[in-house]
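Every protein chain of the complex appears in place save one, which is left out.
Entry: chain A
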Amino acid sequence: MSIATSTPLKTANDALGIGHLVGRALIVLALLALIAAPLAVYPVFLIKILCFALFAAAFNLLVGYVGLLSFGHAAFFGGAAYITAHTVKEWGFTPELGILAGVAFAATLGLVMGFLAIRRQGIYFAMVTLALSQMVYFVFLQAPFTHSEDGIQSVPQGLLFGIIDLSKPLPLYYTVLGAFLLGMVLIWRVVNSPFGNILAAIRENEPRAISLGYEVNRYKLAAFVISAALAGLAGAVKAIAFQLASLVDVTWQMSGEVILMTLLGGIGTLLGPVVGAALVTAMEHYFAATSIPAPVLIGGCFVACVMLFRRGIVGEIRHRLKARSSR
């Protein structure tokens, strides 16, 4: 037990390549910045960034720490959004119950999809997840409760735990921030645990992990379900925050976008997906009102990232810092 609790801090600081104190100070600073952010930036926009950041972080758990490239994460993100929106609007669930229902749905869907997909590796795994998520998309396109391309609108935001009024921007922001931090801490805990170490072992050398006696498929499936559930949490929170669920969130383009965010920020780093999501969302948002087409710009950034710094933004910074400290 003592080993389990002492390793996370050590690895986290090693990962950042900086000393103990500096690391802690940075984390506190980041938290303060997140708490104070709505004073400077429009809260609804921040909420959107947080939702996508959590989604990307959940995706990164699978691709960065287990080495499984899923091309179907939109199914969990958008699926949970639909379930939350429907349960809250039509069945009168409270927001927390609605979010829970969305997460439960995503986890169950993750279990089924993961069970089928983890038997394959590499490009085959990606294609199986893509195919399964397209089936989920088709279900949501056809199912009457989703209203097809009209989507589900005016989802009541209600009172979280009966006291917090989510229809006001600031309480909503701090609720979303809470969900985001919860997700991030969970991911951090998973990665820096014996379970996470086994996942890393599988990523680095799967046959060796098998030869050491690990039931590799069970570990992969567990990671897949956790990742799906967290992606679902992001989608469910977004459904409450924006009061809508639409087909856009279950399309394969959304699965592609989360890959883009993660690659841009840095695969296999804790903060990379967050930075990537913030960057992509900000570009979409701020270039929308200019004559520069945002999709072209985002595509350009992606090309630049792949050509110039393949580790992604955070990955590259970490690499440089490491190189400097080892000198």
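Quick notes on this one:
Following the convention adopted for this analysis, contacts are C-beta pairs under 8 Å (C-beta built on N, C-alpha and C of every residue); 3 or more make two chains touch, one makes a residue touch a chain; residues count from 1.
In this section, contacts and distances are computed from a predicted model.
For the chain of the complex excluded from view, the name given in UniProt is "ABC transporter permease" [choices: "Sulfate thiol esterase SoxB", "Na(+)/H(+) antiporter subunit B", "LLM class flavin-dependent oxidoreductase" or "ABC transporter permease"].
Interface note for the absent chain: among A:61, A:80, A:187 or A:244, the touching residue is A:244. The residue touching the chain not shown here, chosen from A:30, A:170 or A:212, is A:170. On the side of chain A, touch with the chain left out of the figure occurs at residues 28, 31-32, 35-36, 38-39, 42, 44-45, 48, 141-142, 144, 147-151, 153-154, 168-171, 174, 238, 242-244, 246-249, 284-285, 287-289, 293-296.
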